[in-house]
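In this view, the complex is presented without one of its protein chains, the others remaining in place.
This part shows subunit A:
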Amino acid sequence: MKLSTYNFLTSMAIKGVKVGYPLKLRITKKDLVESEFNPTFIERLLPKLDWSAVHAAAQQAELADDIPAEQPENIAENELLMQKLHHLLFEIDVLEGEMECPETGRVFPITDGIPNMLLNEDEV
């Protein structure tokens, strides 16, 4: 799972959960993959991203130095930051880990790079 996908995931599907965002991410095993840098796509993606989740992902991926805690203005003009964002969002592949719902504490495991978002009968 890429960290861009992590930014979009919520636990809203669980019964009773209002926001379910951002999930608490824990990475136990990650991999680096290469991906083509596409600045226009990242620029289009920016309004959809939640910066607090981007920052949380950066901390988990041990890249906290690259990503400021507050969303800077005019990111699109900052080529270096765009490249760092690209690296964080598209080139880090989480192989093993888990995500925790902030409201219920329900844990969604990530195995072989596939997050398991399946719910149990009583959670639907």
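Rule of thumb we're sticking to: a residue touches a chain if its C-beta (ideal position, glycine included) is under 8 Å from a C-beta of that chain, and two chains touch if they have at least 3 such contacts; residues count from 1.
We adopt the following convention: contacts and distances are computed from a predicted model.
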Hidden chain of the complex, named as in its UniProt record, picked from "adenosine deaminase", "Ribosome biogenesis protein ERB1", "18S rRNA (guanine-N(7))-methyltransferase" or "Pescadillo homolog": "18S rRNA (guanine-N(7))-methyltransferase"
Chain not shown, touching residues in subunit A: 1-2, 4-5, 8-13, 21, 35, 38, 40-41, 44-45, 48, 50, 112-119, 121, 124
